[in-house]
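Reviewing the structure listed below.
For this view, one protein chain was removed and the others were kept in their places.
== subunit A ==
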Amino acid sequence: MPAITVDSLTKSYGQELALEELSFEVEDGEVFGFLGPNGAGKSTTINLLLDFIRPTSGRIEVLGLDAQAHSRDIRSRTGVLPEGVETYERLTARQHLEFAIDSKGADDDPEALLERVDLADAIDKKAGGYSKGMAQRLMLAMALVGEPDLLILDEPSTGLDPNGAREMREIVREENERGATVFFSSHIMEQVEAVCDRVGILRDGEMVAVDTVEGLRESAGSGTTLRVTVDRIDDAAMQAVRSLADVTEARLEGGDPPVITAQVDGSKTAVLGELEDRDIEIQDFSTREASLEDVFQSYTTGETGVEAR
């Protein structure tokens, strides 16, 4: 049984379509990255999963239950980190957690939860004085209450520094190992690629790609970008580089000294060798693997291809 089934989901506000015929599934036990630029419809989808808003048409099942008819049952087994939400400024972290524990009928220890998110020293401080990152840690701790079967994390890295974001991913991993399914939205590929089994990319209310991280990487055209700084260049040399078997594309970026960028599938040394054979001095070179960020960019901004950036 999938943890989340979204089927032909449409949500419109008057004339404006926020989601259009969106369909996808999240498997039980996986970490699913829900990726898309701001405004793509990620929060709308999450609001629909949690019955905060109602679909115009389509069907949603969470943990095998209808998202509207059984919302309470779903939420009793789900931990949620909502996005862009203020905490209760007059309540302490302990009171926030006691409220969540009380609400879920769980028996967690507030202190232990706060230790997991590295907020234990602020346990009796009122949340009104928290920084954005501290508030985010508190909300993550609230989401963990009651060992939920499903974690829905909406932009969980918001306000966290790189170290905090890493700790957050660590918690996602731990929760997943415990057996929880994690649904994790973000607009930054880097944050999901490290932890997610599969990634769905949302664009303008439609799912444009759903695949494993490796699958997405392959679809990016697994090439490497080679940048070579040379003392001089001529058309014949460029032509020679382009005609190498392993080079799919090469461009002269000009400048002084000139820089050549080439998309290389196989051996990089062939390019360097070709240039040296022509007595062109290589001053510097660097390589960069095609990143998932490139894939994400290509899906969400350009029409096709990775070069659109």
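Just so we're on the same page, a contact is a pair of C-beta atoms (placed from the backbone, for glycine too) under 8 Å apart; a residue touches a chain by one contact, two chains touch by 3 or more; residues count from 1.
Here, contacts and distances are computed from a predicted model.
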Not-shown chain resolves in UniProt (candidates "GNAT family N-acetyltransferase", "Oxidoreductase domain-containing protein", "Universal stress protein" or "ABC-2 type transporter") to "ABC-2 type transporter"
Answer key for A:Ala122, A:Met142, A:Leu160 or A:Val195 versus the chain not shown reads A:Met142
The listed residue (A:Thr87, A:Thr181 or A:Gln263) that touches the chain absent from the view is A:Thr87
Contact residues on subunit A toward the hidden chain run 5, 7-8, 21, 23-25, 47, 50-59, 66, 68-69, 71-73, 75-76, 78, 80, 82, 84-88, 90-91, 95, 99-100, 102-105, 126, 139, 142-143, 200, 207, 210
